[in-house]
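Worksheet: the structure to be examined is printed underneath.
Only one protein chain is missing from this complex, and each of the others stays in its spot.
Going by the order they are written in, the chains are A, B and C; count residues from 1 in each one.
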C-alpha cells in the first residue's frame, strides 16, 4: 500500500504504549512531522506526563489541554437533556467524548499548518468512525491516518516488540497493576472490553471495576441528595452552585461510593458486529434518573412523549458518530426548545446501586395541579362528566369498525 | 340527568366497599338486574368471598373466574416482547389488565343477555378509558355505566354514609389495617395513589409498600437465577419449565424478597392531568431486564433499534387504553415478527433492589461472533481496511456540506 | 341545560346566516353583550359589509381586520417548511387558519373585557376543536360557547325559521347562486363538504369547483415560472419580490387558471368519523412541489429524511388543532433549524393540473456536486473502491445472521 504523502500530522496522544508506538510509526512510515495533542477530559490520569514523553520523543509542538468544562457543558449536558440511552442500557460515555477530541485535532491542524490527523482507534470499533466523521465534517480535505487499519502490528506482542525495537518505554500503571481489559475513561464513564468479556455468558472478575464500589461493599446507609435543575441542566447539588464539570465529578464521587452505574451489556457496533462491554457511569446514571424526574413534573405530556420517541434515534446518532451532523443538530433544536421549563429540584436517595427518586418540586414550572389530581372532592377543578364525551369520541372509530365486522 | 334505560348490567365486582355500593346504586338508580363478575388476575386476595357477598346482595348470576394464565400469556407476555415502559419508568401494570376485564364483561353480557356493563373506575383516571374503549370495540352498542361520573358520592364520607344507609358491610382488610392509599393489584404489580403522594415532594411512608422488601431490609446475599427464553417469552426459571403465570408469580416472590421493582413517579394521565403514583413490579422489572439482555445477543441491530423507536408509541397505546385497536395490533405484528430468534438463557443477580445481568447465551440464535469481535488477531474474519470505505462514504455528504460552508 | 353565566362574548362573525343567527341566539339565551370579530384571511369575500350588518344588529364593539399577511407569514409559511400533508392528500387549508382566528378572539376578549368567545363550528367537525384548543391554551379561563353543540337548530330549515322569526335577513350570494355545499375559504384554499359528496362513490357536479379551472378547460400552453426561496420561504416570483400574502395570492391566480390543486378525498376527522371533502389549493400545491424541489438541492439527506418521518405527525397536530402546543413548537424548532440553507430558485411548468419541476439551482447552498455525481471520469473526486468497504460493513450483520440460519 502506497502512503498518501503527509507533511505534518496532529496525533491524539495519551503518552501510553499504543500512541507512543503510533508516534514513532507515523514518523517512520510517513516521514512527517508529528504534533501531539493530549486532553484532560476527566479520564482520571494526569496529562502533564505526556509532555515529557513527547519531548523525549523529539516532538516540537505539544498541545496539552484541560477540556473538562467544555466536555460537560457542550457535549454531556446537551445529551442528557435528551435522556439519551443507546439500546436501553448504554449512556454513551465514550461516544460523546470523541467529537470533542476530533474537533480539537482539526483546529490544531489548522493552527499548526498540519495537513493530517491521526488517532489510535482500531478498525473494528466505533471510535474511528466518531473521530473521522467529525473531522471530515469540520475539514473535508483533512487527511486521516488510522494506523490500526494500515499496519500489521495487530497483536499486543507485535506492538511490544515494535516498542522494544524502537526504544519506546513500556510503563506499568502507577498502581503497579496492568488491567487485561481494553479501557476508555472520561468524566462521564469508564469502559471495559476484551479479555474474559469476550464470552458473553461469563461474569467479569470482580477486580475489573475501577470507579464504583461493588453494591455489596457500598455503605449500608442511604445518602440523600438534592439536585437543582436550570433549563434542564443540573446547576447545584444540595444547594451549592457548581459548574457542569464540578457537578459531574461530584456525582461520580458519591455515585461511585454507593455502587451506582455499573452496566454489563452486549451492544451493536456501527461497523456491524455485536460486542460485549462493561461500563461504570455513576454520575451519569444519577443525572439521567434525576432529569427524567424533573421533566415528569414540568414538561408537557406530548412534548415528553415526542422526546421519548425521538430519543433512540438521537442516541443512535451519537453512538454512530454523527454528533456534528445536520440531523443531530435538528433533533437538538427540538430537544432544547423543550427545556426552558425544566427548572426545580429533585430529591434522591443513593443506596447500594439504587438511585431512588423520593421527591421533585418546581416553584416556577410545576404542571402538577393538586386541586385537579386529588382523590378528594376537587371543588369543580375537573368535571368528571367531561370524560364521557372524551371516551365516546375516542371510541367512535373503534365502534364503527366493531359494527362493520 | 335522565338515565338511559337499562335492563341488565354486568358489574366488575370485587366485593369491596366501592363496588358493593355501586351494586346497590345500580339497582336503585337504574332499576335493573345486576350480574357480578369477579376475576382472579393475581391481585393477591381471594375471590371466592365475593360470591357470598354477591349472594347476600341478592345477585342471581355470579361469575367468578381465574384469569391469571390468560392475563400473563395473552397480555403481559406480548407487552414485554416490546420492552414496553411508559414515560421511562412505568411498567403498565394496571393498564394491561383492564382490557382483559372489559373483554370478559362484554362476553358475559352477551352470555347473560345484559345490555350494559359497569365498572368502579373514577372519572379522573385512565381506567375508565381503558375499560370503555375495549368494551366499545368489542360491542359498539353496549351501554356503559360509570357511576363515579354520574353520582354525587364523591368523597369517602359520602360513600360510607350511603353504605351505612343501605346496609352494606364495611370490612377491614384481613390484616386489620386499612391503607390510606388508593391501590390496584394484579399479577404484574401493585399501585398506590392519593394520600401523602399528592405532594410530589414528599416521600411516602415506609409502610406503604406491600409487595417488596425495602432494599435495606433485603437479604445481604445476592440471588443468582437463570431465565430461559423461547420466542421472546420466559418459559423456565433455573431450568424448571413453568407456565406464564407461574413464571411471573415466582419472579414476584423472589424479586419482592430482594427489594426489586419499586417506582415512585409523576406520570401524565390520558385525561390530561399529571398524577403521582408508586408501583411495585418485582417480577416485571426482572422480566424487562432479562428480555433486553436476551435480545441483545439474538436480535438484529436494526430490528432492535426499530423496536426501541416504536416502543414509546406502543406503551402509550396500552397506557391510554387502546389494546384492542388496529394500531396496537399493527405494532404487535411487527414486534412478534422479530421474536422467533429470541431464544436462550439469561443469568441474573438479584441484590437489594438491583437486577444485574451477568451472562447471556443462545445455542441456536446467538449473533455474537467472537471470531469477529475479538481484540486479538481474528484470522481474517474482519478486514479492518473495509472501515476506511465505510467511513469515507458515510462522511461524503458531511464533507460536501463542509466544503459548501 | 343551565347556561354558564356570561357577561360579554366575542363572536367570530362572518355576517352570513349562521353567525347572524348565533349573534341573536347568544343575546337571547345568554343575555350577554356581543362583540363581533370579522377577519379577512383571503376568503375572497369583502369583510366590510359585516360592519353594517353588525351595526344593524345593534352591536357596539365591532372588529374588522385584515389578517392576510399575518396568516401567510406566521401560519402558512411555517407549515409549508415542513412539507405538511395530512393523510397523503390534504394541504390543511382550513386547519391552519383556525388558530389565528381563535388567537384574535381571545385577544379581543382581553381588550374588551369579555369573558367568553363563540364560534359557528358544529359539534361534528374539527374546527370546534381547533378553535377551542387554541383559545384554552391562550386563556385557560375563557368561557367558550359553541351554539351548535347546545341548541336544537340542527337543520337548515330550523335555522331559516329562527332567522325569519327574529328578523334576520337571509341574503343570496352576490352571484345570485347558492351553493348546496358547506364551504370554507381562505387565502390557502377553499373546501366543500356535504350534499352529493356524502356518497364517496359519486363524483361531485362540475359546477362545485370555484377557484380553479377544470384541467380540461385550462390553457393549452404551459406557463413557466421561477420561484425564489429564502430560508425555505418563497420571496419572489419570476424575480419580483413579494410579501407572503402577495406570493400566495399570485400563485392562486395562476394555479387556478391552470387547473391546479383540486383534491377529492375521504379523510379521518379528529372527532372519530370519516368524511368526504373536496379542496382547491392552487397556490399551496405549487408551493409544496417547489419547496420539496428546493430542499432536494440544498438540504442534507438525513435532515430531509428525518423531516419526512416527522411530517405526518406534524400534519396531524395541525389537523387536530394543536398549533399552539408544546409538541408543535418542538417540531417547528427542528424544522426551522434546517431551513437556513434552503435558498435558491425553482423553475416550474404549470399545465392543465400538472406542476412540473424542470429546474432548481442555488448559488449559495447547492449540495449537488457535479464533479462527484458525473457518469464520466471524475478525476478522483470519488473513489469507487470505497464502496466495497461501505457495503461489506453494512452487510456484516446480515452475513452473521445468514450464517446463523
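Everything that follows uses one rule, which is that a residue touches a chain if its C-beta (ideal position, glycine included) is under 8 Å from a C-beta of that chain, and two chains touch if they have at least 3 such contacts.
All values derive from a computational prediction rather than experimental measurement.
J.: Quick one: say which of C:223, C:273 or C:333 touches the chain that got left out.
T.: Reading the full complex, the residue touching the unseen chain is C:273.
J.: On chain B, where is the contact patch with the chain that was removed from view?
T.: 268, 271-274, 299-300, 302-303, 305-307, 313, 322, 325-327, 329-331, 333-338, 393-397, 400
J.: What residues on chain A make contact with the chain left out of this view?
T.: Against the left-out chain, chain A lists 300-302, 365-367, 369, 372, 382-383, 385-390, 392-394, 396-397, 400-401, 404.
J.: Please output the residues of chain C touching the missing chain, sorted low to high.
T.: 83, 87-89, 122-124, 128-129, 132-133, 136-141, 146, 148-149, 154-155, 182, 193-195, 198-203, 215-216, 220, 222, 262, 264-268, 271-276, 292-293, 296-297, 301, 304-305, 308-309, 312-313, 316, 324-326, 347, 351-354, 356-361, 366-370, 372-377, 382, 384-388, 390-391, 394-395, 398-403
By definition in this document, only the chains that are shown with their structure count from here on.
J.: Mind checking the centre-to-centre distance between chain B and chain C? Centres are C-alpha means, answer in whole Å.
T.: 41
J.: Between chain A and chain C, what distance separates the C-alpha centroids? Give it in angstrom.
T.: Those two chain centres are 43 Å apart.
J.: Could you pull out the residues of chain C that touch at least 2 other chains?
T.: 300, 302, 393-394, 396-397, 400
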